[in-house]
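As you look at this complex, bear in mind that one protein chain is not there, while each of the others sits in place.
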Amino acid sequence: MKNILVEKLSLWQLFILIFIFEIGNAAVVSTGNDANQDAWIAIGLAMVFGMGLALMYYFMLSRLPGKNLFEIFQFCFGKWMGGLLTLLYILYFLYIASRVLRDFCELIVSFIFEETPIEFIAITMVIVIVYMLYLGLEVMGRTSEVFMPYFFSFIIIIGIAVFISGEMEFENLFPILGDGFKPVLKAVFPQLLTFPFGELIAFTMIIPYTSKFKKAKKITLLAVMASGIMLIYNAVLQITTLGVDMRARSNFPLLSSAREISLLEFIERVDLVVVFIVMFGIIIKVSVFFYGALKGLELISNRPYRMYVVPIGAIIAFISVKISDNFAEHIEEGLIVVPLFMHVPFQLLLPLMILPVLLWKTRKSKEGRK
Amino acid sequence: MVTFLFTFILMASIGVITMFDLYLYEETLLSILDANIFFEKGTSQWMLYVNLLFGFFYGMVVDYRFRKSKKSSKSS
Amino acid sequence: MKLKMALSILGCVIILTGCWDRIELNDVSIVTGLAVDEGENSKYRLTIEVVNASQFSKNQMGGEAAPALTFTLEGNTISELLHKMNIGITRRLIFSHTRVLYISEGIAKEGIIEFIDFLDRSGQFRNDFNIMITKGEKAEAFVKVTYPIQKVPSLKVHKQTQSFNREWGGDPGVRLTDFISALTSKGRNPVSATLVIKGDPKKGEKSENNMKTSVDTLVEMDGMAIFKDDRLIGYLTVDETRNYFWTQKLKTTSMSVPCSDDEKKPEDEKYMAVTVTETHNKLKVDFTNGKPVLKVKINGETRIEATQCLNDLTKIDTYKDFEEKINRYVAKDIQETIKKVQTEFGVDIFGFGDAFNRQHHKEYKKVENNWDEVFAQAEVEVDINLHLRRSGVRGKTFISEIPRE
Partner (left out) sequence: MSIFSSLFTRKKNKNKGKPTEEELFKQQDIPKQYYSQVEKNKKLLEELFKGTFDFKCEPIKIGGHKAYLTYLSTMTDKNELSNRVIQVATNHPTGISFNNMIEMRELYFPSVDFKVAENFHRVVWAVLNGEALIMVDGFNEALSLGIGLPEQRAISEPSTQTIIRGPKDGFVEGLPVNILLVRKRLKNPRLKFEIYQMGRDSKTNVALGYINDIANEDLLKEVRERLNKIDVGALLDSGNVEEFIVDKTITPFPLVYNTERPDSICGHLLEGKMAIFVDGSPFVLTVPTLFVDFFQASEDYYQPFIMSSFVRLVRYSSFMIALLFPSLYVAISTFHHELMPTQLLISVQAQREGVPFPAVIEIIIMELSFEVLREAGVRMPRVVGQTVSIVGALVIGQAAVEAGLVSNVLVIVVAFTAIASFVSPIYSFSIATRLLRFVVIFSAAFMGLYGVLLFLIIMVIHLVSLRSFGIPYLAPVAPFQPRNQDDVFVRVPIWLNKNRPSYLYPKSPVRSEENNQPSPPDQPVGGQK
């Protein structure tokens, strides 16, 4: 009874958060285009590597149970060096949060509201996110629990509906591995591995707050796998409905596939359902990154993170619009610059560098205790 | 503290996007900074600035209240 | 107090910013058809057809009026023209319910890529409209021909193609995405359905046309058009269109198969009417002696609807015999159509190239760039395997029971 009010996530909530987080915008923008019709194989491969990454992150956290990534930095490098690293990560998280938000705003502005300014969409979205985060991590977990069934079933139903509408052509999936493994690998490294799977780094800020930390490992892996399977399903759906060329040309292939649905002469033009899926995925994704950054600020300044929610939310809205002038820049940055200069160092290199220090330090402390 | 961190992070993030723009556009630093910090008339970006101002003032108020409550808790 | 402040801030944010994309239903006109012709002074001449909704309400205000209006404008890009339309009409146009895009022959011969891109890019257009090439008359004449049952011309054409497609298969069933993916693919060339006007187009514009039991003017399906890349190069007839559709997505059709294969005695020709209820079609490209062989394989079920033949339909042998005849008949038809396309047009509209790519990716890569030539020379094998399942609710036909003198 007394534990009710403590901020903790249940394992099921963690699972859902990771699931929605991974699918989030990855389901909507076209991923793995380098692999052509084998995009789904590439996603599967990336999923396996992603599970490896998740294991690594978990391993880091498990060396110091109950501490999040930033606290580990401080443990390893002392207050100043750790603080600097934390600041870098805060910037990284905020930048990615804004980028994800921009993805969604672009979708709304180019598909649904052609005349509405993108700023308006960004601000309204941020208001929702700020409201949710202000109420805390628990509320985020429970909100996603409420929306999970819809989120899940809508994705599945889109596929089934397209199939019944007779728009799917499984021939589009062939030839499997026609050009060998090369294009697949090209799609996996670094694009698919870092986005969406490498972005799990944000969960290093959340996993320590689960109620049963020891079981979190299994749940994380399961969630990554489930979301990977969902993404594969998604990719197959898009390729079979649109064909490889059309998918590559679509800015938002899932939306385009959903447009093909036409059932009973009445259930048609249901692309707004997709917008719902995306919208909720985006909210969760931005929130998770945002939460990570807030926790970092809390650690740096020793003030409760709720104080920062509103001001930093304003920054996210600002950056998400300023991040690029036009859609082309947004995409080019997202495909070329960001994986290279942001994802790879922050998701792979830095954690790999920290790992030995952490191991060394924790071994020492453990021996000392003995 | 909140206001300070707000300003700092705002500056830093503008710095980050400016860096990327520099990498992509091959324009002068000044022109990119200009585009990233200010806005042109005719766009609806004024909303963002209203938003930022709101965030800024919110931060100030929070800071003020925090300091006051700290003082009062100390004195009592 | 705090609630008021919070609410007022939220309210300000919302009200100050307002609502951009709002269009009341009273302020829109639903566009159902677009017709593109060659312009006299500029590149295109665009005619739109909008629904006059007040004609569809139960209590009509202002008496009889036409169920649809058309308006024509000339210009260089379609998209500009669409926004400029208000030069003559009152309301904003919405295109999400566009049903048919009519393209005149002349435009099609010059290439249609330039405005197809607009339709593909725009979020407003859906993928569920038909692309139609208009033969004979100008495209704008087609959006003006009314029809008593479905009063909006384009809705009528849309419905017409749908039912025709399902009942008999004389419409290639091409939508925008199909058209574009055929355009972009090297192993396939696009096709589209064609229309003709039967009767006097001038008479069709008037609503008196609707008063008669046999209307003066009618828009009819007329087979399909074949494109090489984005240029129109020729036509197929309605029957050939059905044969084309056999190789694609045909589900149901019906045909008259002669009772005897002997073509020499046309005077006592007897037919049986066969309905195909379910088919599955597959394209394959195989290699024999280093040369690609195009293979069409069709499985399906048929039933006999009527027969003029005297054979006893309660016997297994008869079924077998009929089955063979049907298969031979269909195979011959399809073979002829493919041959015609190969020799006359020399472009692969069937998608053999795509099938080749899927089955023998490496070999296809070698001939990818001149696939159409390879296609024109390739041999064709058609393998039809239609099963005759049943023959209605009667066994023997009564014709055989009639005592003859």
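So that you can tell them apart, the chains are marked A, B and C in the order they are listed, and the count of residues begins at 1 in each.
One rule holds in what follows: contacts are C-beta pairs under 8 Å (C-beta built on N, C-alpha and C of every residue); 3 or more make two chains touch, one makes a residue touch a chain.
The shown structure was predicted, so the numbers you read here are calculated from the model rather than taken from an experiment.
**Student:** Quick one: which of A:39, A:101 or A:130 touches the chain that's been left out?
**Tutor:** A:130
**Student:** Just name the one of A:81, A:156, A:272 or A:340 that touches the chain not displayed here.
**Tutor:** Of the listed residues, the one touching the omitted chain is A:272.
**Student:** In the full complex, which of A:41, A:122, A:283 or A:323 touches the chain missing from this view?
**Tutor:** Checking each option in A:41, A:122, A:283 or A:323, the one touching the absent chain turns out to be A:283.
**Student:** Counting contacts across the full complex, list the positions on chain A that touch the omitted chain.
**Tutor:** 1-2, 4-5, 10, 12-13, 108, 112-113, 116, 121, 124-125, 128, 130-132, 134-136, 139, 141-143, 145-147, 265-266, 268-269, 272, 275-276, 279-280, 283, 306, 309-310
**Student:** Need a quick check: the contact residues on chain C for the chain that isn't drawn.
**Tutor:** Its contact residues with the unshown chain are 1-3, 5-6, 9, 14, 18-19, 21-26, 28, 30, 32, 51, 53-57, 61, 94, 96-97, 99, 124, 126, 155.
Basically, only the chains that are shown with their structure count from here on.
**Student:** Could you please state the distance in Å, as a whole number, between where the Cα atoms of chain A are centred and where those of chain B are centred?
**Tutor:** Centres of chain A and chain B (C-alpha means) sit 25 Å apart.
**Student:** Take the average of all CA coordinates in chain B, do the same for chain C, and state the distance between these two points in whole angstrom.
**Tutor:** Averaging C-alpha atoms per chain gives centres 57 Å apart.
**Student:** Taking each chain's centre as the mean of its CA atoms, how far is chain A from chain C in angstrom?
**Tutor:** Taking the mean C-alpha position of each chain, the two centres sit 42 Å apart.
**Student:** Check each residue of chain A and list the ones that touch at least two other chains.
**Tutor:** As it turns out, chain A has residues touching two or more other chains at 117, 120, 123.
**Student:** Where in chain B do residues touch two or more of the other chains?
**Tutor:** 47, 54
**Student:** Please name which positions on chain C make contact with chain A in the complex.
**Tutor:** 10, 13, 17, 20-21, 96, 123, 126-128, 177, 180-181, 184-185, 354-355, 357-359, 361-362
**Student:** Touching chain B in the complex: which residues of chain A?
**Tutor:** Touching chain B: residues 87, 90-91, 94-95, 98, 117, 119-120, 122-123, 126, 297, 300-301, 303, 307-308, 310-315, 317-319, 321-325, 329, 332-333, 337-338, 341 of chain A.
**Student:** Which of the residues in chain B come into contact with chain A in the complex?
**Tutor:** Its residues touching chain A are 1-3, 5-6, 9-10, 12-14, 16-17, 20, 23-24, 35-36, 43-45, 47-48, 51-52, 54-56, 58-59, 62, 66.
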